[in-house]
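The next block holds one structure in the form of structure tokens; read it before the comments.
Yeah, one chain of the complex is gone here, protein chain that is, but the others are all in their spots.
Then we have subunit A:
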Amino acid sequence: MSYAPEVRERLERDAKEIIGRYPKSRSALLPLLHLVQSEDGYVSDDGHEFCAEMLGLSKAEVVGVSTFYTMYKRKPAGDYHVGVCINALCAVMGGDEIWEELSQHTGVGHDETTPDGKVSLERLECNAACDFAPVMMVNWEFFDNQTPESAKQLVDDLRDGKDVRPTRGPKRLCTFKEASRVLAGLPDDLAGEGPSAAGASLEGLKVAKANGWKAPEA
């Protein structure tokens, strides 16, 4: 199987734009893997083949790279890929409990997808939001300060097609495929949505302002 001609044409157009940004074409490999993931919801055999052809690499070279990186999925991810941080600090703050309950609630484990194809789960390593622990991510948007209850509600809402908003992010949640396209370097128009910063990010600044503390004048 390979891509339908109109799909292939569209992917080629995107791929050429991406490749054109780099002094050497092979640098476009990671973005192209994100691009094919935006088409298929995972890096498919066709996806590997496409990247290899576009960059003049062997398929083995492409597979060797894609399998190194955890964000490239080897089987279809759910429309909503849900991660629970289980690195030390989030685990201690409640991430372990969230993971246990969520996994039980959905009936799927790490790197598995619900039968309706809506939600996949992943045990995440640190996602650089430790001041919002315990942290979850959906399609790589932040869901801060979670509890087992909020986590289960979140996944239920996702499966029921209800509106779900990230804590610090746009007003609507992209699908996994749409998110992959942004990662490929083809951004959507949602950058302006959501706060500059929120919650814990602002605690230091609040303390400084309350005390009239500033950096010295030049």
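As a convention for this text, a contact is a pair of C-beta atoms (placed from the backbone, for glycine too) under 8 Å apart; a residue touches a chain by one contact, two chains touch by 3 or more; residues count from 1.
Following the convention adopted for this analysis, contacts and distances are computed from a predicted model.
Here one chain is missing from view; checked against "Na(+)/H(+) antiporter subunit D", "NADH-quinone oxidoreductase subunit F", "Choline dehydrogenase-like flavoprotein" or "Amino acid ABC transporter ATP-binding protein", UniProt names that protein "NADH-quinone oxidoreductase subunit F". Among the residues A:R8, A:R26, A:H105 or A:R159, only A:R26 touches the chain that is left out of the figure. Touch with the chain omitted from the figure is made, among A:E49, A:E97, A:D111 or A:D157, by A:E97. Although one chain is not displayed, its contacts with subunit A can still be listed: residues 21-24, 26-31, 33-34, 55, 64-65, 68-72, 83, 86-89, 91-94, 96-97, 124-134, 137, 139-142, 145, 147, 166, 168-170, 174, 179, 182-185, 187-188, 190-192, 194-197, 199-208, 211, 213-216, 218.
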